[in-house]
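Missing here: one protein chain of the complex. Every other protein chain is in place.
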Amino acid sequence: MIHVLYFAWLRERAGTSRESVETRAPTVSALVEELRARSEGHALAFSDLRAVRVAVDQKLASFEAPLDGAREVAFFPPMTGG
Amino acid sequence: MIHVLYFAWLRERAGTSRESVETRAPTVSALVEELRARSEGHALAFSDLRAVRVAVDQKLASFEAPLDGAREVAFFPPMTGG
Amino acid sequence: MEVRVGPEAFDPGAELSAFVAGVAGAGAVVSFTGVVRGDGGLEAMEIEHYPGMTEAAIAGMVDQARHRFGLVAVRVLHRHGRLAAGEPIMMVLTAAPHRRAAFDAADFLMDYLKSRAPFWKKELGPGGSAWVAAKDEDEESLDRWAPDRA
Partner (left out) sequence: MEVRVGPEAFDPGAELSAFVAGVAGAGAVVSFTGVVRGDGGLEAMEIEHYPGMTEAAIAGMVDQARHRFGLVAVRVLHRHGRLAAGEPIMMVLTAAPHRRAAFDAADFLMDYLKSRAPFWKKELGPGGSAWVAAKDEDEESLDRWAPDRA
């Protein structure tokens, strides 16, 4: 099981900030395909992946990153701190 | 008459911070030649002009600057503010 | 404590005073303070963050800055939650023996915080609210610090 987190407008579109997902997805990309099927909001959140960043276990990662052993995957727009 | 000011180690070498000088020197360079003759300290202060900066009426100037109408000429080492 | 992330307001002056008092060996102290701008009718800002990752990411940036620029001391504060126009959002403080290192370290930390710390800003005005978009120029500014450009 993986905890999936959403921030900023991805959270608003997905309609949730956090959900637990039973998955055997081998990579972030495969997980995104599964999440897209969850709801129209999820599909909208992931409609343009160029605008989406991902962190695996709180470290920035790519969509090709493997998920074996990962406990937490977060999706969010490009950061705007400072 | 021109007021001549000295700062930092030029002041210490010349042995004065300010003196009034009767002069017809047309340029800063000519004034320096006259000042050198005033004392051994003055000669020492002006022994290496590469280490000396000059301001005419409180504006940075060159040794070739004309003195017509100048009221105040200041000599000092390169500045070390900040 | 070098990094503080939280919803509490802070006083940039009090932070600078405490920082300067603690770095007697350093000749140069630089501070950057980000403030919620009040122009364009902006009334407030909501800042969302990723608890846990935020602190770890900033601590990593601070360690990098300390070693790369030889800092004597460094401190980063960043708020989240709702902030009114005119309120300080965040602050970076750097202390080094000479001014170049203190300036560069503060500049470096700002570039990293802008684009690599997990914060997201939403602006609230009379016409509604909108997420702040990341700027290409922020990524370009960050690129200045890549190892092959150092």
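To keep things simple, chains are lettered A, B and C as they appear, and every chain counts its residues starting from 1.
Keep this in mind: contacts are C-beta pairs under 8 Å (C-beta built on N, C-alpha and C of every residue); 3 or more make two chains touch, one makes a residue touch a chain.
What you see is a predicted model, and the numbers here were worked out from it, not measured in a lab.
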Based on the whole assembly, the unshown chain contacts which displayed chains?
B, C
Listed residues C:P12, C:G60 or C:G125, member touching the removed chain:
C:P12
Cross-chain touch to the chain not pictured, restricted to B:I2, B:A55 or B:A70, is B:A55
Name every residue on subunit C in touch with the hidden partner chain.
11-18, 20, 23-39, 85-86, 88, 97, 99-100, 102-103, 106-107, 110, 141
I need the residue numbers on subunit B that touch the omitted chain, in ascending order.
5, 7-9, 11, 55, 58-60, 74, 76-82
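In the analysis below, only the chains that are shown with their structure count from here on.
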Could you draw the chains as nodes, link the ones that touch, and say if you get a line, ring, star, complete or other?
other
What pair of chains is linked by the most C-beta contacts?
A-C
On a C-alpha centroid basis, what's the spacing between subunit B and subunit C, in Å?
48
Return the distance between the CA-based centres of subunit A and subunit B, expressed in whole Å.
72
Interface hub residues of subunit C, defined as touching at least two other chains:
none
For subunit A, residues contacting two or more additional chains
none
